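Before I ask anything, here is the structure I am working with.
Removed from the display is one protein chain of the complex; every other protein chain stays in position.
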Amino acid sequence: MENSQIIRIENLVKRFPMGKGEFTALNGIKLSLGQGEFAGLIGPSGSGKTTLLNIIGSLDVPSEGSVTVLGRSIGALSTGEAARLRKENLGFIFQSYNLFAVHTVYENIEFPLLLLKYPATERKRMVTDALEWVGLTDKIKSKPPQLSGGECQRVAIARAMVKKPSLVLADEPTANLDAANSHNILKTMVNLNRELKTSFLFATHDDKVISYLRRKIFLLDGRVDNDIIISN
Amino acid sequence: MKLAIKLAFRNLIGAGLRTWLNVIVLSFSFVIIIWLKGVMSGWDQQAKTDMTNWEIGGGQYWHESYDPYDPFTFSDSHSPIPGEFTGEIEKGDMEPYLIAQGTIYPQGRIQSIMIKGINPNQSIFMLPAHKLDTSMTDAIPSIIGSLMAKNLKAGIGDRVTIQWRDNQGTFDAAEILITDIFTVSVPAVDQGQVYIPLDRLQSMMGLEGEATILTYRNSESPVVDVPGWTHKPKEILTAQVDEMIKMKTTGQSVLYAVLLLLAMLAIFDTQVLSIFRRQKEIGTYVALGYTRRQVVGLFTVEGAMYAVFAALLSAAYGLPFLAWQAKAGWTMPVDASDFGMAIAQTLYPVYSAGLVVSTVLLVLLVTTVVSYWPSRRIAKMNPTEALRGKIQ
Amino acid sequence: MIKFLFKGLLRDKSRSRLPIIVVAVGVMLTVFLHAYIVGFMGDTIETNARFSTGHVKVMTRAYSDNMQQIPNDLAITGISSLLEDLDREFPGFEWTPRIQFGGLVDAPDESGETKSQGPAMGFGMDLLSESSGEAERLNLQKSLVRGKLPGSPGEILLSETFSRKLKVNPGERVTLISSTMLGGMAIHNFTISGTLFFGQEALDRGTIIADIEDVRMALDMEDATGEILGFFLDGFYNDDLALSEADRFNATFGSVSDEFAPVMKSLSRQGGMGTYVNLAKGWSTYISLIFIFAMSLVLWNAGLLGGLRRYGEVGIRLAMGEEKGHVYRSMIIESVMIGIIGSVFGTILGLSFAWLVQEYGINISGMMQGSAMLMPEAIRARITPPDFYIGFLPGIAATVIGTMLSGIGIYKRQTARLFKELEA
Partner (left out) sequence: MKTILIPILSTCLLISATAQDANEILKRVERNMSSDNRIFESSMIIHGNRASRTITSRTYAVGDKQSFTEYLSPAREQGTKMLKLENQLWIYSPSTDRTIQISGHMLRQSVMGSDLSYEDMMDDRKITEIYDSEVTGTEPVDGRNTWILDLTAKVTDVAYHKRKMWIDTERYVPLREELFAKSGQLLKRTSLSEVKQIEGRWFPMKVIYKDMLKQGDGTEFVITSVKFNQSIPDYIFSKAALKQ
């Protein structure tokens, strides 16, 4: 399964209504991603990287073309199927962490497992594991407002990773972090990518992130401008 | 659903102060709804309570000829107190009344009255009958109601002549001394009534040991079939009041509805705000694999859970409060200067278990609906925009 | 400043719409509830007024002293001129004379001798003149069991129970035996036009109702009446006004020495009604206050939440260099505006609903068995002056206080952490 494709995109076009007309955010994207990749969508603001990430994450649907994620065609999924795809196979990491402020670190990480109906003992073990991956075992009972930005993002990573998804989608995960924290986070992700064989797809324009990527997909005006794979 | 409940619970507990603000407000609404409804029913029941306390006790046996609406029947409606009741009367759980028709002559005017003989030691009625227990006067000690007193223009310590005809039709007259005046909201106990000691009336009438009405204390008392006496259970004696209560209760449902709306306004406001404020969170739920409808469910459960928390909180302080109110009553001083005396009415809120349970269930149901209503917006939200908190 | 904030409120719907809606709904509920409670509580009063006391009643002094006995020998005479005076001097009332009387109703057999008889309590009231609202006032049509209302002189209504007791039917003749105003024997024939159900045993036992002119003829009360009832034109009892109008009348027409001089008594000064009026006043005030308290709590909470919600915006403004006091004041001014706008809308809405329920009532007759005269057909709200301002208390005060409390955070906010907590 090492090199099997988990994402295949053909001729993806995404338009948004804007004013009276339409705005074309993605225009003929063709792209595929294999299992275990550590890739990033790189481009300036408005280049369509977040839109593409959202479509891959089944939060949005293509206007034209086909997007297949883990063998499922995004445009054809029902809301329930899409939710199941996200629940079972995808992890999200956001620029502003999007943690549940009122829940503890433990509860935040546990949440995806609750959705997957893991039994309590299993959940505990998995959350503990995830906390270890990100090195936050001592913050288990804290709540997000009590954490630093870097810690928050690590919680977010743990939450995304705890269920061991096939693919993690990370949208500008370091935008709110200082350099040290950014490197820390990225290293954590690189490690997880290696250990768990989880594929990572970033959307970013942060050089620090880009420096860690093993595949750099440059987007410009809704098109793939360049696709560079760095071998080892 | 179980998960939604669990999450909603965590969300609310996690939100801390803000949740408790809402829960406190809602629980106040709860208690106030139940209490106000109780007060309103109490206000309606008051007539019945007063009737019980002042007039009918737990039920009565009437002499078969007695007809309260036809004073002419009084002269025939009496007979010896049946032996079946001796025990109860000795225990003070039954009180005989003897009723005679008479005339009173206040300041040379003439007015028809009912003379009621009552046991001064009785404890079934709230009438201050003990004030009849005096040997300090040559006149007949008597108590009257405040309306009657106003009518007679008489006060405590005044003497008025009354006239009656005894068992044989012979005229007799004597002075009564008013030893006490009571205030009561049951006109039948007040207007045109003069209370004197039972044994006095019996000997005045030549009807020793006889009575017109026997009132017992407990409405659960077993019914005894006594020839010559008609049993009048409480339900029959209060039938008219019950009808009135039914009407009032119907009228109160509007009040109840308004009170419910009050609680709902609190929930609605909270709910709309939280949906607005928690867009990112909603987006995150979706990103983590919730469908939007599940998020709607989560928010609905959260709203409904306010009602559950509020119910629990209400139970903590509300139940003791409501119980205390029902027992102690709520006394309201009323300015009634035209009576020349201050009167106070104590109202005992009446709440049935049904009221409490149905209120809780209703609030829960309506809260759920009200929580669901604004939450529907979530289903229409674009999750990608929600994630960015862009929705206005 | 205010203009600026006002524009902000108008343009930023999220800032203004929900709070205003919440305040308006809260105020609407308050106003409506108050009007409803007053109407609901006043219902017993109105039933009594219609049936026996009027909102005010004019009698002779001696009659009023012995009202319980219904002493028609103490009736008021010369009432046509008195009624003219009343109409002229007290146009705020609708005046209608009534005669109450006791007597015996005797039903004849074929030979005109007594077949059955029974004691009766009678009411003479204006049933035949065009302008009289008496039949409607007492809901006679609805209470009719058999027959019809009197349509011509000499007709009488009997309570259904009484007619059965006497074994008489509509269309048959009965004789009333009573006393004339001067104490003489009054014997008068009537034709039964119909029978009534009152829903109260005391009345159902033996009540008769006839046109007042017939009763005058029967009781030799030419140009006289036992009592003149006055009803406020809006149909609702107003104790303060009734008392002051009665005082005004008694100062003009009353006489201390003449026991036949007319006196006016408000409903609250007749029989036991005073207690009820006071209790109803007291209880509706208490209940309204408690409701206002509860509503204030809700609106206060809403104001508080509204304020908390805007901490993010406040943060930005503070960051831009606005002074804390300025931000705080502007938030409060905003909440005052929201309170006023919401209260005005809410009061208008509440009054509209109350008006509807006052005019049309909430029909409850369907839920009640039979249509008894003493049972109201519908429960009505009643708009009283407090309804015009009562909603502003929770509407403005609670909203503003809520905002003020939540705004205290602006001053207290020292650390970014608290900021974050509130923002979360």
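Lettered A, B and C in written order, each chain numbered from 1.
Rule of thumb we're sticking to: a contact is a pair of C-beta atoms (placed from the backbone, for glycine too) under 8 Å apart; a residue touches a chain by one contact, two chains touch by 3 or more.
Only a predicted model underlies this, so the values are computations on that prediction, with no experimental measurement involved.
Note on the chain not shown: across the whole complex it touches B, C. Interface note: of C:Thr47, C:Ser132, C:Ser179 or C:Thr384, the residue touching the hidden chain in the full complex is C:Ser179. For the options C:His34, C:Arg137 or C:His188, the residue in contact with the chain missing from this view is C:His188.
Contacts to the hidden chain, counted on chain B, fall at residues 72, 103, 105, 107-110, 161, 163, 165-166, 168-174, 206. In the full complex, chain C makes contact with the omitted chain through residues 62, 71, 73-74, 104, 106, 108, 112-114, 117, 175, 177, 179-185, 187-189, 220, 260.
Throughout what follows, only the chains that are shown with their structure count from here on.
Taking the mean Cα position of each chain as its centre, C sits at the greatest distance from chain A.
Across the structure, the highest number of inter-chain C-beta contacts is found for B-C.
As a whole-number value, the distance joining the C-alpha centres of chain B and chain C reads 22 Å.
One finds 69 Å separating the Cα centroids of chain A and chain C. Averaged Cα coordinates give chain A a centre that lies 65 Å from the centre of chain B.
Contact with two or more other chains is made by residues 101-102 of chain A. Taken together, the chain C residues at the contact with chain B in this complex read 13-14, 18, 22, 25-26, 29, 32-33, 36-37, 40, 43, 66, 68-69, 119, 199-202, 205, 268-269, 271-272, 274-276, 278-279, 282-283, 286-287, 290-291, 294-295, 297-298, 301-302, 304-306, 308-309, 357, 362, 364, 367-369, 372, 375-376, 379.
Looking at the complex, you find that chain B touches chain C at residues 18, 21-22, 25, 28-29, 32, 36, 39-40, 43, 69-70, 72, 109, 111-112, 147, 151, 183, 185, 187, 190-192, 240, 243-244, 246-248, 250-252, 254-255, 258-259, 261-263, 265-266, 268-270, 272-273, 276-277, 332, 334-336, 338-339, 343, 345, 347, 392. By the touch criterion given at the top, residues 50-51, 54, 57, 59-60, 79-80, 82-88, 90, 92, 94, 96, 98, 100-103, 107, 111-112, 114-115, 117, 143, 159 of chain A touch chain B in their complex.
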